[in-house]
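The other protein chains are all here in position, but one chain of the complex has been omitted.
Lettered A and B in written order, each chain numbered from 1.
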C-alpha cells in the first residue's frame, strides 16, 4: 500500500487459546508500548501455507482475535500471525506455533443435573458442545469429537464427609441405597484417554435425599 | 602413562511394577572419586540407526552406582544398557548389561488395597502404581463365590465405588494390577471382607 514503516518491537506471546474448540488468537502488546498500537492478523492452513488476512481483525487495538470460524475444521492444523503498527512504525509478523484444534483445545467440565428420591440420587451429565458459528447451527457434542470420552463422578456425603468416585462411559448414574434426609454433593470431570485431555471438575451440585416414605 | 579405570562390572536391572533401575558395582580407586555415565540402545537403534547409543543425561558423570532408566525404557522391545567409569580425563571401556532387557519381564505385585463398607455401599481404595497400571477388582457375596463380579478400575484417584450390598450381608474383594502395554497381570491381593449395615431380616 506504499506506506513507509520503520521498525517497532514485536507483539509478544502470540498463541491460540482454545476452549471447546472456540479458538481465539491472543497476544501481548510490544514491550514498552502504551495505547495507540494497532494490529493486523492473518492465518494459514498447514500444508497449504497461503496466508489469509482476517478483515475483522485489521487495524484493531485489542489484543485478541477470534479465529474459531477459520479454524473450525479440526482435521486441519493452522498457524496465525500478528503485526503491530504505531506512529508510522511496524513490527515483524509474529507467528504462533502450529495449532491442532483436536489436541490443543481445553474442555469445559460437563453440565451436571441431580435429582433425588428418599434413598437414591440420579445424576445426568452433559458434555459441552463444540463451538459453533451461530446458535441456529446444528450442535456438535464433544462426545462426537472424542468417542473415547468418559466421566469421573465424585459423590460427597455431607454428613459423613466421605467421598466416592465413579468412572462411567454413559452419561447417567443412579446411586441407590442412600440415607434419607442426607445432603449429597456431586461434581464431575470429563476424561479423554487419547489424545490426553481432561476437563477440570465441575462445581459441586448438592441435593438432599427425601424423608423415608416407609417411616 | 596412567592406567585407565576398569569398566564397571555386575551390571544388572531391578525392575518392579514398571520401574526399572540399572545398578552396577562401584569401581574402587583409592583416594579418587569415580564418576559413571549410562547409555541405552533400543531395538530400533540397533536395527535401523547404525547401532547408535543414546546417553541418559540424568545419569551422566554421576557418583551413584544406580540409574533410574524407567523414562527411557518406554517401549516393549529389547534394550541394551551400558555404563562407563570416568576418573578425571581418563575413561574406562564400556561395561554392558549381559543380555537384553525388555520391560515385559518386570515383576508385578498386587496392589495395596483397602475395602470399605459405607452403609449399603461397597468401596475400594487402591494404591496409585503409576500411569501404566489398571486394576481388575473381583467381588462377591460371601458364600456365593460362583457369582463373582468384576470391575476394571483405571482411575485410582480415591475411594472407588464398586456396588451396593444387601443389608447385613458380608462381601469379599480381591484385586490384581494389570499393565496393558505389556499385557500382563500381577497375582491377586489378599481377600478382604466387610459387612453391610443393617440386619439380614430386612431382605426376608
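Convention: a contact is a pair of C-beta atoms (placed from the backbone, for glycine too) under 8 Å apart; a residue touches a chain by one contact, two chains touch by 3 or more.
Everything below uses one rule, namely that contacts and distances are computed from a predicted model.
Chemist: For the chain that's not shown, choose its UniProt protein name out of "[RNA-polymerase]-subunit kinase", "Interleukin family protein", "Intraflagellar transport protein 20 homolog" or "Autophagy protein 5".
Modeler: "Interleukin family protein"
Chemist: For the unseen chain, which displayed partners does it touch in the full complex?
Modeler: A, B
Chemist: From the listed residues B:36, B:120 or B:133, report the one that touches the chain absent from this view.
Modeler: Answer from the full complex: B:133 touches the omitted chain.
Chemist: Have a look at B:74, B:96 or B:191 and name the one touching the chain we're not showing.
Modeler: From the options B:74, B:96 or B:191, the contact with the absent chain belongs to B:74.
Chemist: Need a quick check: the contact residues on chain B for the chain that isn't drawn.
Modeler: Contacting residues on chain B, toward the hidden partner: 40, 42-45, 47-50, 52, 54-57, 71-72, 74-77, 79, 131-134, 154-155, 179-181, 183.
Chemist: Give me the chain A residues in contact with the hidden chain, please.
Modeler: Counting only chain A, the missing chain is touched by 44, 46-50, 75-77, 79, 97-98, 100, 102-103, 148, 193-196.
Here is the rule we use: only the chains that are shown with their structure count from here on.
Chemist: What's the distance between the Cα centroids of chain A and chain B, rounded to whole Å?
Modeler: That gives a centre separation of 35 Å.
Chemist: Would you tell me which residues of chain B are touching chain A in their complex?
Modeler: These residues of chain B touch chain A: 118-121, 123, 153-155, 157-161, 164-165.
Chemist: Enumerate the contact residues on chain A facing chain B in the complex.
Modeler: 152, 154-155, 157, 160, 162-167, 175-179, 191
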